[in-house]
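Here's the structure we're looking at; comments come further down.
In this view, the complex is presented without one of its protein chains, the others remaining in place.
In order of appearance the chains are A, B and C, and numbering begins at 1 in each one.
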Amino acid sequence: MTKKDVLPDPVRRSMFAIGCIAVGAATAGFLAATFRFLVPNVLYEPSRRFDIGPPSDFPPGAVTFLPDRRLYVFNGPDGFYAISSICTHLGCNVKRGGPGFECPCHGSRFDENGQVAQGPAPKALAWYALSLSPHAQLVVDLDQQVSPEFRLRA
Amino acid sequence: MGVAVEVRNTAPPRLHLVFAGLGLAFLVIFSWVLFHEGAAEWRTTQARFRRLETTVKNPHQLAQAAGVGGLRQIWLPDLGRVDRCETCHLGIDDPAFARAPAPFAAHPGTWLSTHPTDRFGCTPCHDGQGQATDYATVAHQPQPFVTRPMRPLETIEANCGVCHRALDPPDAPRLAEGRRLIVESGCFSCHEIPGFEGMTFRGPSLDSIGYKVRPAWLTSWLKDPKGYLPQSKMGNFRLSSDEIGSLQGFLLSQRAQVPLDSTGVDWKKADTANGRALFGELRCVSCHAVNGRGGTAGPELTRIGDKVRRDWLFSYLKDPHRVQADTPMLQYRLSDPQWRDVTAFLLEQYSSADTGAEPPPVTYQDARVLAAGRAVFERRGCPSCHRLAAIKDAGRIGPSLAGIADRDPDELPYGTNVVRHTTDNYIFLKVLLPDTLGQTSTMPTFAFTPADAAKIALALASIRKTDLPASYVLRRPAPVPYRPGGKFGELVARYRCLSCHTVGGFGGDLSTVPLDRIGSQLQRDYLVKYLLNPGAVRVSVEARMPVFHMLPDEAKTIADYFSMVFLDDGVEQYDTRFTAEEARRGQELYGQLGCQACHQLGTKGGYVGPELSETGARLRPGWIAAWLSKPQIYKPGTLQPDYGLSGADARALTAYLTSLGRSPAAKARGGNAQ
Amino acid sequence: MTNRTWHAVAVAVVALASTVGCRTGPPSQPGDPMLNAIRAEEREGNLTYVESQGRRLFLHYCATCHGDDARGDGQNASNLSPAPPDMTARTSQDPALIRRVIAEGSAAVGRSPLSPPWGRSLSQQQIDYLVAYCQSIGRKKP
Partner (left out) sequence: MSQTIGSRTLTWLDGARRSVCRIGWPATDKDRAAAMISSLFLHIHPARVSRHVLKPTYTFALGLISGILFIVLAVTGLALMLYYVPYPPEAYRSMKDLQFVVTFGIVLRNIHRWSAHAMVGVVFLHMCRVFWTGSYKPPREFNWVIGVVLLLLTLGLSFTGYLLPWDQLAFWAITVGTNIAAYAPVVGDQVKFLLLGGHMIGPMTLLRFYVLHCVMLPLAMLLLISLHVWRVRKDGLSGAEIHASPTEELAGAFPASTKTYGLMAIGKRPRASVEARDPNDEVFAWPHLLYRELLVALAVIIVLHIVSLVFMAPLEEIADPTRTPNPAKAPWYFLGLQELVHYSALMGGVIVPTLLVLALLAVPYVDRGAAGSGRWFAPERKMANTIFTSLAAVFVVLTIVGTLFRGANWAWVWPWK
């Protein structure tokens, strides 16, 4: 360490500061990147948007339960609509009971529109958007919840 | 301590420079990593798509459309595939993008209706690396370490064949043609080929070939079968002249079946004019071609005079089943003089000018030559196609082709051919030029055109060692051999009905009429009449049913059997009490629908479909109605269009057609046509 | 840095560059004879894949009346009145019209009923193929 190596003190400090800021920024970025890494970009689960067959598969006035989709599909007088069978309390499958639905786990009851009638369920059963695909298939989109006024005319 | 210690105990200033430099470098590198991730190809592609979408769709549709952000994948656990093609091919299933530029264009055709992506994905048909998310690694073009880059559309049908194991998959003409060529060439005689199980290919049996052929012909045939007969199914075995000599000797010494004694035949009285007349009457050309015209079910007769001996030909025509038990040729009922005339006609008419006199049969005695010939016969797998009682069929001589499309392309030989190492190219070269792959091959050269060889290769390239779930596989049901017994069975054997007709899918495909429901289709009396003297039902069809010279009793036996056994219950119950109004309406419909375009009635009309003047005496009404309603069900690919007739319309047409050609007596009996 | 360090760095850079060079060098591209055979056949027919699919269907379903080359000279043409048209004479074809005639029959567009409706017998895909082939008929061969 000879004399000429010694930088003036302010320069030295600013160098150190630059280094600290750069390393700090990169480290912060690194942590953010690590968090981003944890977020999966693709899911190995059934698609959230799927077709359930042509409207003709659902006879008028009937209710069809799709067990692997956990979904009730109605073909009512005004059109099609789909109600989730997942109880809003703790996720059990609700069953058709009386005019509406009942949950076997903790006794929640829902009316025919999925509104809570009694029991611990905090909110109504989810309604999902239905649409018609270009190939004339009914398409359910689980990412799109709709109000109980929803009907699809097909 | 003081200043000295202070200096000594703080970091040397130069390190601060290094620290700042390294810190900045780290920041730069890390930004590079971020950029690397953020500038992924699929992100820019999706951005382009969103711009395109606003021009293609109106705001309402845009609001309805699913968002396109992020990676999209089709996960097919059944097939073990993950296809992310839709990450970039965003308009693939949306008709609005039919005219969009690549990669956003909608899939052409109606393939996605029949093969929805959520069940079939993309790579089962197209190949390539479905998991990848940029153009290069997807293997749109061949890539290192991607075993199956995307197939060009020209050969994509090979992938149809992975699931569609039926012989003739719809909309895959190259695959169908390839499979047809495999069947026609009898590849499965030497190779075990998955999908062709249970099929047999037989050349003529050779037990009495010593009596059958002329030595000179045999020599030229063995040298190059297609040189003698371009349509020959036998390939060129590239035999040396020594091999040909010994093989010829071996074959000519095969004389198991002595020909019928033809010494009583007075050849001087042979009337070739009568022979020519009989040749036409028997409708030989339905199965045999002469001068390039005629059927392909039997051997071509153009140069028959150069090939066979007179005595053998006479005996064979008279009783083909005695001379060659497994021949598809039927046995006519003709007298000796008639056969003499036909034989003389054939030998005179269909021989080259330079055919010499017939040499007497020679028995080869040189044991060494015979042994050598026998060795060649066995070594080159001749018994796979030609039966010879003296030699046991050693099974398939060629290697099994199971999983051939999954063989390691780099382990396969390509000889001196400079080609890309793919199984496709290997199979193609092997089929086209089996002797150029740098290994001595016992496989004959079939002299396929390159296009045909490519189609065969394409069909073979669909033979993968896959473990597809059964729900994806469309199999061809193996036909159950049909061998009736009794008197009827004897007649079926004698007249070789199954050489041309099928029962339950078993039999030849020369005739367009399967026999499964023939008793419900045709009236019994008509059947008898037709068997005794088969007329032309379809004017335009060249292959006609032969005139068997059948005995009346035989015809009755067959017709009775047909009418009792070969019935379609769905067609049998039909109310045949037609009203005059129905018949009138039917006649009207006949004109309206344009039936006359294809069917002849009287002297008017086309001759694509059967002539209809005698329908009332020929067809049974239940069948007419059933056929008119859904022709494709009974005969896929028929030229009879499905008019979507209502039940009443079909009935009206039936009423009208039933009224045609019926005898006045039958008309007087009322509506019942039976 | 000393000369020696410079030297070491230079060697490392050259080594790195040569490795990269080897990886990105253009691979020689030998041929695909099977593909070429199929392409040669396609060129010969002067038809695209879709059109040749259509031609195959045309030969099966249509050629008896319309003729093998759509000149209206099929073997059954002489029995028809009006006779089928010579399609090669037309230069531009409206695909929607062709589709309608094929699927619903010539009667549907107000012509004679002699050309039957194929809409129920053929799949949508097959009709697409036929339309593509019909459009290619008037095309001049290069």
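For the reader, a short list of remarks on this structure follows.
Keep this in mind: contacts are C-beta pairs under 8 Å (C-beta built on N, C-alpha and C of every residue); 3 or more make two chains touch, one makes a residue touch a chain.
Only a predicted model underlies this, so the values are computations on that prediction, with no experimental measurement involved.
From the set A:Ala25, A:Val42, A:Cys105 or A:Val139, the residue in touch with the chain omitted from the display is A:Val42, counting the whole complex. The chain omitted from view is touched by exactly one of B:Thr117, B:Thr133 or B:Ser511, namely B:Thr133. Checked against the full complex, the candidates B:Gly80, B:Pro360 or B:Gly647 give a single residue touching the omitted chain, namely B:Gly80. Residues 1, 5, 8-12, 15, 18-19, 22-23, 25-26, 29-30, 32-33, 36-37, 71, 73, 80, 82, 84, 129, 131-133, 137, 145-147, 408, 410-411 of chain B touch the missing chain (whole complex, contact as defined above). Panel shows chain A; residues 23, 33-34, 36-42 of it touch the chain omitted from the view.
What we mean here is this: only the chains that are shown with their structure count from here on.
Judged by the touch criterion defined above, the protein chains link up one after another in an open path, with no loop closing it. No other pair of chains has as many C-beta pairs in contact as B-C. Note on chain placement: the centre of chain A and the centre of chain B lie 50 Å apart, centres being C-alpha means.
Look at where the CA atoms of chain A average out and do the same for chain C: the two points lie 44 Å apart.
Once the centre of each chain is set as its mean CA position, chain B and chain C turn out to be 22 Å apart. Shown for chain A are the residues that touch two or more other chains, of which there are none.
Among the residues of chain B, those in touch with two or more other chains are 113. Taken together, the chain C residues at the contact with chain B in this complex read 29-42, 49-50, 52-53, 56, 60-61, 64-65, 75-76, 79-80, 105-107, 112-118, 120-121, 123-126, 128-129. Taken together, the chain B residues at the contact with chain C in this complex read 108-111, 113-114, 152-155, 170-171, 173-174, 417-420, 422, 424-425, 427-429, 432, 450-451, 453-455, 457-458, 540, 591-594, 596-598, 600, 604-608, 631-632, 637-639, 641-644. Interface of chain A with chain B (complex): residues 1, 5-7, 12, 15-16, 18-23, 25-26, 29-30, 33, 41-42, 44-45, 47, 49-51, 131, 133-135, 141.
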